[in-house]
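Missing here: one protein chain of the complex. Every other protein chain is in place.
In order of appearance the chains are A, B and C, and numbering begins at 1 in each one.
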Amino acid sequence: MAMVCLSDFEAYAKKYLPKIAWDYFAAGADDCTTRDENILAYKRIRFRPRMLRDVSVMDIRTKILGSEISFPVGIAPTGFHQLAWPDGEKSTARAARAMNTCYIASTYSTCTLEEISAAAPGGLRWFQLYIHRNRAASQQLVRRAEALGFQGLVLTADLPYTGKRRDDVRNGFRLPPHMKVKNLERAFEVCKMSPLDPSVTWNDIYWLRSLTRLPIIIKGILTREDAELAVRHGVQGIIVSNHGGRQLDEGPATIDALVEVVEAVRGRVEVYVDGGIRKGSDVLKALALGAKCVFIGRPALWGLAYKGEEGLQDVLRILQDEFRLSMALAG
Amino acid sequence: MAMVCLSDFEAYAKKYLPKIAWDYFAAGADDCTTRDENILAYKRIRFRPRMLRDVSVMDIRTKILGSEISFPVGIAPTGFHQLAWPDGEKSTARAARAMNTCYIASTYSTCTLEEISAAAPGGLRWFQLYIHRNRAASQQLVRRAEALGFQGLVLTADLPYTGKRRDDVRNGFRLPPHMKVKNLERAFEVCKMSPLDPSVTWNDIYWLRSLTRLPIIIKGILTREDAELAVRHGVQGIIVSNHGGRQLDEGPATIDALVEVVEAVRGRVEVYVDGGIRKGSDVLKALALGAKCVFIGRPALWGLAYKGEEGLQDVLRILQDEFRLSMALAG
Amino acid sequence: MAMVCLSDFEAYAKKYLPKIAWDYFAAGADDCTTRDENILAYKRIRFRPRMLRDVSVMDIRTKILGSEISFPVGIAPTGFHQLAWPDGEKSTARAARAMNTCYIASTYSTCTLEEISAAAPGGLRWFQLYIHRNRAASQQLVRRAEALGFQGLVLTADLPYTGKRRDDVRNGFRLPPHMKVKNLERAFEVCKMSPLDPSVTWNDIYWLRSLTRLPIIIKGILTREDAELAVRHGVQGIIVSNHGGRQLDEGPATIDALVEVVEAVRGRVEVYVDGGIRKGSDVLKALALGAKCVFIGRPALWGLAYKGEEGLQDVLRILQDEFRLSMALAG
Partner (left out) sequence: MAMVCLSDFEAYAKKYLPKIAWDYFAAGADDCTTRDENILAYKRIRFRPRMLRDVSVMDIRTKILGSEISFPVGIAPTGFHQLAWPDGEKSTARAARAMNTCYIASTYSTCTLEEISAAAPGGLRWFQLYIHRNRAASQQLVRRAEALGFQGLVLTADLPYTGKRRDDVRNGFRLPPHMKVKNLERAFEVCKMSPLDPSVTWNDIYWLRSLTRLPIIIKGILTREDAELAVRHGVQGIIVSNHGGRQLDEGPATIDALVEVVEAVRGRVEVYVDGGIRKGSDVLKALALGAKCVFIGRPALWGLAYKGEEGLQDVLRILQDEFRLSMALAG
């Protein structure tokens, strides 16, 4: 089976992953309308291709918060990479470094931050976090990430509670016994209810700010109003995201929301987007609409499921080639 | 089979109900366009989710015509509950009371008003009625309902004649011999033709008003013009409804009609809506567009078909949980 | 098999007619886009139903060019009724008379005008004609129709050449040897090429006018410009029609074209419409948009195919009942 485009990796993962893992990665909230809209919205956007421009040399490198990456596609935070590949997030970190791009490690990793760092020293990494009821747990995670050389903190704002993903409920999804949410092992001990705090507000950004000198990127913004609030509360970046359509169903597609967020932000902070990226031309569309960089979630997991770090590199390389080609063809 | 969302109850009912009963409950007029539009119209409405608001405590109680209910979802009037579950409307009444919400009992119940009242004393109930050719029959029903403690009269305005439901014609639908429209047993004796009066006009509201001190809620309004007339004729509430798409096909979806009705009413009376509610987020959309409360029809019957009052409670509980979650996630 | 709605007759005809006959009746030009659009366009039109109006008595009779019919649905001109039922147009004439409505007999009938007249004396009938290269043939037909008591002449304007109906080409469609286009038997003898004259223009209306005192109705108008021309050239009626989607594919649906034609005509002549009528509510929509009456083509043939004149009466009766019901339910 030739791996020609990202759908090939999706088909492979669907075929070879255990159903419970595939379902978990594929899940969207409720009717999965928003999950699917993320993709459909890209298809509705049309290029106006220009001809006879010199496209013999193209520079596709970019910088995010000052760090150069080889092309504007990073790895979005997703949980439980060992469900896709035995080495889990260690493979992800290695692939991202090999491709010289940014990897946002999830709090819900099946490897510790320390293992991730050790697997690919020197790679560009950000750390995704939630604010926990137990603020000390959050604070400890921030300190660890900072100490390990993570270069950004990504605060997920759209998960006061977990969205309703029907297949996960049906499957009674939980991690197999040999996998653990290692970063939180100690935190879970002190907290029997859901460890995430649904009472978090914009003021908690100030608290987070006080803990660290790292840039804070807020993830999950979908409206101009919240984009304005984010800028005012001093974040350095915004990831326009609907959590892959896994939280509130029937909100906007991220590429549609990107337009109003970019407009509201007026260049004051960097804006990124995730959700629905399936082709290099999707990356070009996102950039044309004002994103500085995009992040991929499920496609990264399909790459892992195919061949670990090698498979993820394949996915990134295909996106890179397609992105470069579509830039050339669009003039 | 895990019952995770309302569609699971629908699938169960379709599988286990006798075809003639399933067809009767599922039926829409003509091509069923409006029946299906009721659902599709909800899907076209998009949220603008807001982030980082304190959603740790949410109060989802509401009041309808002064009575508190535990969350803004009641039971719409539908006929023949014994087709779904042996105890029929008695189970419905018990489930509604258990969930502390409002049940609108249909004239076409297979239990008498007295049986319904006795099954769940103290529950909040309204009574749905038509105006009969034999006005004395209508008057008698109103008196009985009032005496039994029903707290509202719901006048159905959209059934001067019964809509054409093709499957019912094909099936030659009628009640099995052991079931009866018990509330009308005596009325039917004096009236060989359809007992409903197609000559009813707005002035009959005054007649109804003269019979009772109960609030009158009119059901079946779909336009701003009729909403204005309803207010002027002194009703206390309006249920925006197209009878589940069972009367005139190719009219508006109720959630679309709600917008113009709410605008016309300008808060002078309470406005409710039924038709097409399948998820907690549908409830949130209806409330965001001005409804005070929604009523569910077919989903209640699916719950009954699954496990009687217990099944209906399951349905209500799922809607309640989904409603609360979508409120939190929408900020 | 219960015959509940017009689709049931369609299914019957598709099952029991010889394929070559079914294909001929069902055929649309090219991709059949316009044929199907005729139906889809009705579905896009929505009612605004009004409530609590006295609908106990409704008068659905109407007059077309001064003649009363029992309800506003007539029989459009279609060819070769013997392909559907042995008695052919004689059955059609009988059914139309029995239902007290208007039947437009086609030039391409498999019975003569004389046979049609004799089959149902006293019925309201119009005669559909083309203008032939051999003007004498046309003149003779007009004289015969007039002498036989036909009360209107319907000039088909949209067939300078026959549209491309792929299945007819594939099937090598022609009438079986025992059927004949009897009205034209003599005309065909003098004319080896297509008998219809593609050089006909608006001035030929004057010529037709000079031949007869019958009202002239022009069929096949789809634009405001042509509607204006038709009025100026002195026709008494316009049938908005695209020949059932059998001529130019990808023109407008007739119900959409009706709106602009009615607007242009401003009541100076009567406007009718054919194409896509499948339910009584379609009739109501056409009337609400300004048609004085509609005509049905394929559904009449399905009725014939089912049970001859009896089947066609069934079709008309269903439409009548549905029309009356939708009037009542729409208020």
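Just so it is clear, a contact is a pair of C-beta atoms (placed from the backbone, for glycine too) under 8 Å apart; a residue touches a chain by one contact, two chains touch by 3 or more.
Remember, predicted model here, so these are calculated numbers, not experimental data.
Across the entire complex, contacts from the unshown chain go to A, C.
Within the full complex, the residue among C:Glu114, C:Glu185, C:Glu250 or C:Asp321 touching the omitted chain is C:Glu250. Although one chain is not displayed, its contacts with subunit A can still be listed: residues 2, 4-5, 43, 45-57, 279, 281, 322, 325-326, 328-330. Across the interface with the omitted chain, subunit C contributes residues 30-31, 33, 157-158, 160-161, 163-164, 166, 169-170, 197-202, 204-205, 218, 220-223, 225-226, 229, 242, 247-252.
The working rule: only the chains that are shown with their structure count from here on.
Here the spacing of subunit A and subunit B, counted between their Cα centres, is 44 Å. For the pair subunit A and subunit C, the distance between mean C-alpha positions equals 62 Å.
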